[in-house]
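I have placed the structure first, in the form of C-alpha coordinates, so that the comments after it can refer back to it.
One protein chain is absent from this view; the other protein chains keep their places.
Then we have chain A:
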Amino acid sequence: MQFMLLFSRQGKLRLQKWYVPLSDKEKKKITRELVQTVLARKPKMCSFLEWRDLKIVYKRYASLYFCCAIEDQDNELITLEIIHRYVELLDKYFGSVCELDIIFNFEKAYFILDEFLLGGEVQETSKKNVLKAIEQADLLQEKTENMYHSKSFIGCKRAY
(Lines give C-alpha, C1' and ligand atoms only; values in the text may rest on other atoms or scores of the structure.)
Protein backbone atom coordinates (compact mmCIF):
# COMPACT_ATOMS: atom_id res chain seq x y z
CA MET A 1 0.00 0.00 0.00
CA GLN A 2 1.33 3.43 -0.84
CA PHE A 3 -0.87 5.59 1.30
CA MET A 4 -4.14 5.79 3.17
CA LEU A 5 -6.38 8.82 3.50
CA LEU A 6 -9.43 9.45 5.63
CA PHE A 7 -11.58 12.38 4.70
CA SER A 8 -15.07 13.63 5.35
CA ARG A 9 -17.90 14.15 2.92
CA GLN A 10 -17.01 17.83 2.98
CA GLY A 11 -13.54 16.93 1.78
CA LYS A 12 -11.78 17.59 5.10
CA LEU A 13 -8.78 15.40 5.58
CA ARG A 14 -8.95 13.54 8.89
CA LEU A 15 -5.98 11.21 8.67
CA GLN A 16 -3.16 10.67 6.22
CA LYS A 17 -0.59 7.93 6.24
CA TRP A 18 2.11 7.79 3.59
CA TYR A 19 4.20 4.69 3.02
CA VAL A 20 6.28 6.13 0.20
CA PRO A 21 8.50 9.18 0.39
CA LEU A 22 6.80 12.22 -1.15
CA SER A 23 7.22 15.94 -0.68
CA ASP A 24 4.60 17.87 1.25
CA LYS A 25 3.57 19.59 -1.97
CA GLU A 26 3.01 16.29 -3.74
CA LYS A 27 1.06 14.94 -0.80
CA LYS A 28 -1.22 17.95 -0.85
CA LYS A 29 -1.71 17.69 -4.56
CA ILE A 30 -2.51 13.98 -4.47
CA THR A 31 -4.89 14.51 -1.59
CA ARG A 32 -6.72 17.28 -3.36
CA GLU A 33 -7.02 15.30 -6.55
CA LEU A 34 -8.18 12.10 -4.92
CA VAL A 35 -10.65 13.68 -2.55
CA GLN A 36 -12.24 15.37 -5.54
CA THR A 37 -12.29 12.20 -7.62
CA VAL A 38 -13.72 10.00 -4.91
CA LEU A 39 -16.34 12.47 -3.72
CA ALA A 40 -17.57 12.85 -7.27
CA ARG A 41 -18.41 9.16 -7.52
CA LYS A 42 -21.93 7.94 -7.04
CA PRO A 43 -22.92 5.55 -4.27
CA LYS A 44 -23.49 2.44 -6.38
CA MET A 45 -20.25 2.67 -8.28
CA CYS A 46 -17.52 0.16 -7.75
CA SER A 47 -15.00 0.69 -4.99
CA PHE A 48 -11.97 0.52 -7.23
CA LEU A 49 -10.54 2.86 -9.75
CA GLU A 50 -7.39 3.31 -11.71
CA TRP A 51 -5.54 6.46 -10.85
CA ARG A 52 -2.20 7.35 -12.36
CA ASP A 53 -0.40 4.00 -12.20
CA LEU A 54 -2.04 3.00 -8.94
CA LYS A 55 -5.27 1.38 -7.94
CA ILE A 56 -7.52 3.23 -5.54
CA VAL A 57 -9.70 1.27 -3.17
CA TYR A 58 -12.18 3.26 -1.14
CA LYS A 59 -15.19 2.81 1.04
CA ARG A 60 -17.48 5.15 2.84
CA TYR A 61 -18.44 4.66 6.48
CA ALA A 62 -21.08 7.16 7.59
CA SER A 63 -19.56 10.57 7.05
CA LEU A 64 -16.02 9.33 6.46
CA TYR A 65 -14.31 8.04 3.35
CA PHE A 66 -11.43 5.61 3.75
CA CYS A 67 -9.24 5.56 0.71
CA CYS A 68 -6.17 3.41 0.02
CA ALA A 69 -3.76 3.51 -2.90
CA ILE A 70 -2.27 0.14 -3.81
CA GLU A 71 0.02 -1.08 -6.51
CA ASP A 72 -0.85 -2.93 -9.66
CA GLN A 73 -0.21 -6.41 -8.25
CA ASP A 74 -2.06 -5.81 -5.00
CA ASN A 75 -5.37 -7.41 -4.15
CA GLU A 76 -8.33 -5.02 -4.18
CA LEU A 77 -10.74 -7.05 -2.12
CA ILE A 78 -8.33 -7.74 0.68
CA THR A 79 -7.58 -4.03 0.77
CA LEU A 80 -11.26 -3.34 1.17
CA GLU A 81 -11.17 -5.61 4.19
CA ILE A 82 -8.06 -3.87 5.52
CA ILE A 83 -10.18 -0.77 5.62
CA HIS A 84 -12.98 -2.62 7.34
CA ARG A 85 -10.70 -4.16 9.92
CA TYR A 86 -9.27 -0.76 10.71
CA VAL A 87 -12.76 0.62 11.16
CA GLU A 88 -13.55 -2.27 13.48
CA LEU A 89 -10.43 -1.57 15.50
CA LEU A 90 -11.36 2.08 15.87
CA ASP A 91 -14.89 1.11 16.77
CA LYS A 92 -13.80 -1.34 19.41
CA TYR A 93 -11.36 1.12 20.90
CA PHE A 94 -13.58 4.18 20.97
CA GLY A 95 -16.88 2.38 21.29
CA SER A 96 -19.14 3.21 18.33
CA VAL A 97 -16.54 5.34 16.74
CA CYS A 98 -17.63 8.51 14.98
CA GLU A 99 -15.81 11.18 13.05
CA LEU A 100 -15.45 13.32 16.17
CA ASP A 101 -13.47 10.62 17.96
CA ILE A 102 -10.96 10.64 15.16
CA ILE A 103 -10.76 14.41 15.17
CA PHE A 104 -10.22 14.76 18.89
CA ASN A 105 -8.07 11.71 19.35
CA PHE A 106 -6.21 11.82 16.08
CA GLU A 107 -3.02 10.60 17.73
CA LYS A 108 -4.81 7.43 18.85
CA ALA A 109 -6.06 6.81 15.35
CA TYR A 110 -2.44 6.94 14.19
CA PHE A 111 -1.23 4.65 16.98
CA ILE A 112 -3.87 2.04 16.19
CA LEU A 113 -3.02 2.20 12.51
CA ASP A 114 0.67 1.67 13.26
CA GLU A 115 -0.12 -1.48 15.20
CA PHE A 116 -2.22 -2.82 12.36
CA LEU A 117 -0.28 -1.71 9.27
CA LEU A 118 3.42 -1.01 9.10
CA GLY A 119 5.33 0.16 6.08
CA GLY A 120 2.17 -0.33 4.04
CA GLU A 121 1.81 -4.03 4.90
CA VAL A 122 -0.50 -5.80 7.29
CA GLN A 123 1.40 -6.42 10.49
CA GLU A 124 -1.17 -7.94 12.78
CA THR A 125 -4.70 -8.93 11.82
CA SER A 126 -5.90 -10.14 15.17
CA LYS A 127 -8.18 -7.55 16.71
CA LYS A 128 -7.30 -8.80 20.16
CA ASN A 129 -3.57 -8.45 19.66
CA VAL A 130 -3.77 -4.96 18.19
CA LEU A 131 -5.98 -3.67 20.93
CA LYS A 132 -3.88 -5.35 23.56
CA ALA A 133 -0.89 -3.34 22.41
CA ILE A 134 -2.85 -0.10 22.56
CA GLU A 135 -4.41 -0.92 25.90
CA GLN A 136 -1.05 -1.61 27.43
CA ALA A 137 0.04 1.79 26.30
CA ASP A 138 -3.09 3.32 27.78
CA LEU A 139 -2.44 1.63 31.08
CA LEU A 140 1.07 2.99 31.18
CA GLN A 141 -0.38 6.33 30.28
CA GLU A 142 -3.06 6.39 32.90
CA LYS A 143 -0.53 5.66 35.57
CA THR A 144 1.64 8.54 34.58
CA GLU A 145 -1.28 10.86 33.91
CA ASN A 146 -2.71 10.15 37.30
CA MET A 147 0.58 10.77 38.93
CA TYR A 148 1.15 14.09 37.29
CA HIS A 149 -2.19 15.49 36.27
CA SER A 150 -4.87 13.55 37.94
CA LYS A 151 -7.41 16.31 37.35
CA SER A 152 -6.94 16.45 33.62
CA PHE A 153 -7.76 12.81 33.18
CA ILE A 154 -11.23 12.55 31.82
CA GLY A 155 -11.63 8.85 32.02
CA CYS A 156 -12.50 5.91 29.87
CA LYS A 157 -15.93 5.61 28.46
CA ARG A 158 -15.65 1.90 28.39
CA ALA A 159 -13.39 -0.48 30.19
CA TYR A 160 -11.57 -3.25 28.46
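Criterion: a residue touches a chain if its C-beta (ideal position, glycine included) is under 8 Å from a C-beta of that chain, and two chains touch if they have at least 3 such contacts; residues count from 1.
As a working rule, contacts and distances are computed from a predicted model.
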"AP-2 complex subunit alpha", "Vacuolar protein sorting-associated protein 29", "Calcium and integrin-binding family member 3 isoform X1" or "Ribosomal protein" - which is the UniProt name of the missing chain: "AP-2 complex subunit alpha"
Footprint left on chain A by the chain that the document does not show: 13, 16, 19, 21, 23, 25-26, 28-29, 42, 44-50, 53, 73, 75-78, 80-82, 84-85, 93-95, 98, 100-101, 103-108, 110-111, 114, 118-129, 133, 136-138, 140-142, 144-145, 148-149, 152-157
